[in-house]
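Beneath this line is the structure, given in structure tokens, with notes to follow.
A single protein chain has been omitted from the complex, and every remaining protein chain is retained in its original position.
Going by the order they are written in, the chains are A and B; count residues from 1 in each one.
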Amino acid sequence: LATFQGKEKSKPPHCKPPYFIHSNPVKIMTDRRFFNPAGPFSIAQLMQASQCKLYRNAAEVMELPQEVRFADLASLTQATPSDVSFLSNPKYTDSFLQSKAGICVVEEKHVALAPQGMWLLVAKNSYAAYAKISQLFYPNATSDGVIHATAHIHPTAILAHNISVGPNAVIGEGAIIGEGCIIGPGVVIDHHVEIGKYGRIGANATITHTIIGDHILIHPGVRIGQDGYGFATGNGLHIKVPQLGKVVIGNHVEIGANSCIDRGSSADTIIGDQCQIDNLVQIGHNVVLGKGCVIVAMTGIAGSTIFGDYVVAGGQTGFSGHIYIGSGARIAAQSGVISDLPAGAVVGGTPAVPITQWHRQSVALKRLANREEKK
Amino acid sequence: LATFQGKEKSKPPHCKPPYFIHSNPVKIMTDRRFFNPAGPFSIAQLMQASQCKLYRNAAEVMELPQEVRFADLASLTQATPSDVSFLSNPKYTDSFLQSKAGICVVEEKHVALAPQGMWLLVAKNSYAAYAKISQLFYPNATSDGVIHATAHIHPTAILAHNISVGPNAVIGEGAIIGEGCIIGPGVVIDHHVEIGKYGRIGANATITHTIIGDHILIHPGVRIGQDGYGFATGNGLHIKVPQLGKVVIGNHVEIGANSCIDRGSSADTIIGDQCQIDNLVQIGHNVVLGKGCVIVAMTGIAGSTIFGDYVVAGGQTGFSGHIYIGSGARIAAQSGVISDLPAGAVVGGTPAVPITQWHRQSVALKRLANREEKK
Partner (left out) sequence: LATFQGKEKSKPPHCKPPYFIHSNPVKIMTDRRFFNPAGPFSIAQLMQASQCKLYRNAAEVMELPQEVRFADLASLTQATPSDVSFLSNPKYTDSFLQSKAGICVVEEKHVALAPQGMWLLVAKNSYAAYAKISQLFYPNATSDGVIHATAHIHPTAILAHNISVGPNAVIGEGAIIGEGCIIGPGVVIDHHVEIGKYGRIGANATITHTIIGDHILIHPGVRIGQDGYGFATGNGLHIKVPQLGKVVIGNHVEIGANSCIDRGSSADTIIGDQCQIDNLVQIGHNVVLGKGCVIVAMTGIAGSTIFGDYVVAGGQTGFSGHIYIGSGARIAAQSGVISDLPAGAVVGGTPAVPITQWHRQSVALKRLANREEKK
């Protein structure tokens, strides 16, 4: 857990974070009112969650201590002996050397540096292992099984058991909602929409013409399934083309606040399993995202463009319609991609070029301007 | 109707659309649960809707067959003899040659290529004609005339007949709603707002300080009429300037999901007839859009800028405030326009320059970088 304090020391004085904008200093710790933390947990429980090995004083420990318990998460600098912390970015190694954390998730290369007596959970990817431990302490909200009296549920809608529906939510004719879903206040789920198990739909989101898998996380204000942007222009009139597709969303997808996904015009708009979509993203009709794509905030993808798997689109990037982005391609923030990209491409700029070419262009342009200036 | 199959064949293997992210393959056909299709229709009805002539086996047909009926729309490759299809983009000519469609909307140049026995509807603009036939099969939702018991309608609001108001919608003091409007769930229409006939307002949209024409289509989450972004800064304080204008929106306007249109500061913000505004667009105070402007997703137009008619702004474009964009100007995606554009201008880049100049600049910069690299 990064701390401002650590950053401040090494930063110029032009940056004074306004810690004291309220009468009390802003404490950099979890405000437990907002969460329902679990725990404390034993070392065995932490190991099971994170699939780590246990080390102490530079040696693997095979016999697990039964009575030690850890109560919370904390940054390296703020942790106490009852806290779990982690080291991933090597620039925090100094904090690690000084840390009072009772147990710390690290990678093998850092084991030898640990303070004497500190328990170590050793992982190949310490940040991923720590993420799993974080989920243990701060699990997802679970349904309380209560359907609020003011929710409007069509008599033909099918709700599995243990579903929570907030005040004023609307669930339309023939909609199907899976076990354990949490539907927030003011959510509108239109007729025949299907949502799998354990989905969470944030307040005031709206969903129409859509089929969704399991374990979806949709944030407040998301718009899914509305008409795509399709019209034919003739004689100075824009004639709307009815949008006859739907949206299909896989499992374990997250969609950020106020993002929009239009339904297909004839084929469907498809979001693959594990896609992580940030806030204020626009996804046009017939777009297909493969598995595990990472779409950072304010990115726009025009109609009928197809992504392979694990594409990473930086913030505010734009994609033309009807192009193909190969699996694993990575696009720098604010780029504009106007043609197909092969798998694994790394690009930047508008129009996007290979990232090294983009950097060269930036440098060359700067030099050119300086030369012209001197003339 | 484009099909993925057709596209896939000609595309490199780096793109494997995840057709099977659910247990069943995703069928590329309309999921009729989500729609209320009309039909079947006779040839005479299709002709009337589309204003086409009828051809068959390369000759115009003057005597209309009375008994033939067509049941649905389909792409050239998926259509059966009971379906209507269309050919617009010449790259689908091969599919046209093989198509089993019973009737097809085409332009005159393609008549001779039609399979033997296929009925042809011949139009000047086959896509526009097909759009009209699509509207025949998939007409707009119409009001069921039901005002939900949980809608909050101020006693002084004036609602014409046959209006549908969804659950929890709010209609304020003195608001006027025209005949046949459909107001979605959770919509908030503030006091004295006026909406013309046959408007459709998507779920959870909010409208204040606004007067709207007929046949508007507003998608979910749209924000219209809130304060513009206006303040005077003095002595380190930002002093809010009350925003005293309104928003005026013409007829047949479409506004995409989560887009925002601020009300004027003193003059009004005006959106002309037939404007097509995509998702997540920002329109600042006092902006004026002429007739039929096409504003693609994520475009931002700063305060007091004026567009003529039929301006086309590509996705993620930005416009400075207080500038004038001539009728018919076309702005490439992601461009930044910082000064007036004459009618018919075609521009790209930031700051925007004529599009040919922009392409030359991209090429010249690439070459420059390569030359520098070789040194």
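Everything below uses one rule, namely that contacts are C-beta pairs under 8 Å (C-beta built on N, C-alpha and C of every residue); 3 or more make two chains touch, one makes a residue touch a chain.
Source: prediction; values computed, not measured.
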Hidden partner chain, touching residue among A:Ser95, A:Thr208, A:Gln316 or A:Gln357: A:Gln316
Hidden-chain contact residue, picked from the options A:Met47, A:Val61 or A:Ala131: A:Ala131
Which of B:Met47, B:Val111, B:Ala160 or B:Val353 contacts the chain that the document leaves out: B:Val353
Missing-partner contacts on chain A, residue numbers: 1-4, 7, 11-12, 14-19, 21-22, 26, 28, 30-31, 33-35, 73, 75, 124-125, 127-128, 130-132, 134-135, 137-138, 148, 150, 166-168, 184-186, 202-204, 217, 219-221, 252, 254, 256-258, 274, 276, 278-280, 291-292, 294, 296-298, 310, 315-316, 333-334, 362, 365-366, 368-370, 372-373
Contact set of chain B toward the excluded chain (per top definition): 150, 152, 168, 170, 174, 186, 188, 190-192, 204, 206, 208-209, 211, 213, 221, 223, 226-227, 229, 231-242, 244-246, 248, 250-251, 258, 260, 262, 265-268, 270, 272-273, 280, 282, 284, 286, 288, 290-291, 298, 300, 302, 304, 306, 308-309, 316, 318, 320, 324-327, 336, 338, 340, 342-343, 350-351, 353, 357, 360-361, 363-365, 367-368
